[in-house]
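Only one structure is covered here, and it is reproduced in the block below.
Up next, subunit A:
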Amino acid sequence: MNSSATTKTTAVLVALIIVVAVVAGVGGYFAGQSAGYDAGYKAGYDKGVMAGGAKAYEKGKSEGYKAGYETGYKEGLKAGKPKGPTLPDKIKIGSLMCLSGFLGPMGQKIKLGVELAVKEINRKGGIAGRPVELIVEDTATDPKTALEAFKKLVEVDGCKVVIGPMASPEVMAIGKYANERKVVVISPTATSPKITTEFPDDYIFRTVGSDALQGKALADTALKKGFTKIATLVLNNPYGIGIEEKAKEVLGDKIVLSIRYDPTKMDFRTELSQIKDAGVEAVIYVGWYEDGQVMFRQALEMGLDNIQWIAAEGVYGEPMFKVADAAEFMKRAVIGTRPIAPTGLITYKLFAESFKKEYGKAPTMYQDTAYDATMLAALAIAYAGQYDGAKIKDALQYVSQYYIGATGHKMFDKNGDQLTQFYEIWKVEKVDGKYKFVGIGRWP
Partner candidate 1 sequence: MVVVNWLQVLFNSAVTGSLYLLAAVGLTLTYGLTRFPNFAHAEFMALGAYAGYTIAEQLKLGFPYSFIAAFISSAALGAASYLLVFRPLTHRGATIIHLMVASIGLDFFVRHLIKQVWGGEQLSFRMVWPYFDVGPVRITGLWVALILSAIVMVGVMHIVLTRTRLGKAIRASANNPDLAMASGVDVEKIALVVWIVGAALAGVGGLFRAADTRLVPLIGWEILLPAFAVVILGGIGSFYGALIAAYVIGLAENFGVVFLVMFKLSTDYKFAIAFLILILTLILKPSGFGRLFGEGGKVV
Partner candidate 2 sequence: MKYKVEVEKVSKFFVNPNGERLQVLDNISFKVYDGEFLCFVGPSGCGKTTLLRIIAGLEKPSSGRVRVEGETPNPKKIRIGFVFQEEALFPWRNVWDNIKFGLEVRGNYNPKIVEDVVRLVGLENFKSYYPHQLSGGMRKRVAIARALAVNPSIILMDEPFGDLDAQTRWIMHKELYSIHEKLKKTTILVTHNVEEAVYLADRVLVLTRRPAKVKKEIFIGLERPRNKLSSQFIRFREEIIGFLREEVPEI
């Protein structure tokens, strides 16, 4: 039997199994997904291995998984059985993004992740047959404006679920109001540990790990490599400082030089000279694409590629390669961490394919978490069966236990933080004249 036949058989099998296996709500989603996976595995194993083709097995598995994943979503969203008061005819999901201001450039990109999810949901028939309307508001990277925009979403549009806001201070600013008005907030990017302590056990969720975890991951990576003289170079904002503080806590006096920089300054030569002159073995670096591109280019120019740089996830992504010098520097000197799913990333691949089909380019950092946040919101609404903040909040806790998204398992703990977060350790390689990220390890 040839492999294409195998695939076809698999798909048919999967579809059959799913139709049988689907139950209501998230059960349907979950069942669909796992059934698909099982079916693919089984079909691939049975047919593929029997035919002696490991390739066919792999392909069968992935095809089956894909089909199951697709169908699972579809069924999961469709099967949201109205319980009690029905869902409105049109389901409004709000989103707060930094479309202008300092994080504006980043927000413009992350918005695409949210929009992709909404498009997919509507293509699959919406939530229990109701189309989703997405309302995106600009926060101008400013807590005050974020709060104002949030109020607009809540009071004018009547949104009960809001994806965003992006920056931790913005989440801090809207948190209290969200709790008062019982509106579920899922931030795809806010990583400050302060959010956990400030808003435990409430309406604030996030699909990204707290900085405290990643700070530890970075520090452990440095320890494992045996560095004893380390510099930290971080953004002077909650993201950078959150990680820096955790890293300092772990590494203690191994850190000999700490520099916090303003990302708008963009002239880092003298800061980099300082690092060079301090004679450190490694630099723990926390930045974003925006300043990372410039920082790495200037670091290469200053000849800092002879020490090890350990970077946080802010600089993980294709845009870093747009600046040739920055890419070259990353190849030579940078390793880093980034949050990943614990069980491999076929879901990410599917997300990336869909993204590429929609926008013609590869997804970048946080577009995946934004996508997951939106998908989770939709599934929670479907599961809750009514458009009510408190119900959706409970449903969100429940569906997150089964959801495997672009960034893997997204189970929330009782604080609305990620229960488990694994980090991949990556480096950059140049293959056939093209730079790419390669995983070289995992934390913990």
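Selection rule, in plain terms: all candidates are chains of the complex that A comes from, given by their letters.
Keep this in mind: contacts are C-beta pairs under 8 Å (C-beta built on N, C-alpha and C of every residue); 3 or more make two chains touch, one makes a residue touch a chain; residues count from 1.
No experiment lies behind these values; they were computed from the predicted model shown.
One candidate among 1 or 2 touches subunit A in this complex; it is 1, while the rest do not. On the subunit A side of its complex with candidate 1, the touching residues are 99-100, 102, 104-105, 108-109, 236, 257-262, 264-267, 269-271, 273-274, 276-279, 289-290, 293-294, 300-303, 322-325.
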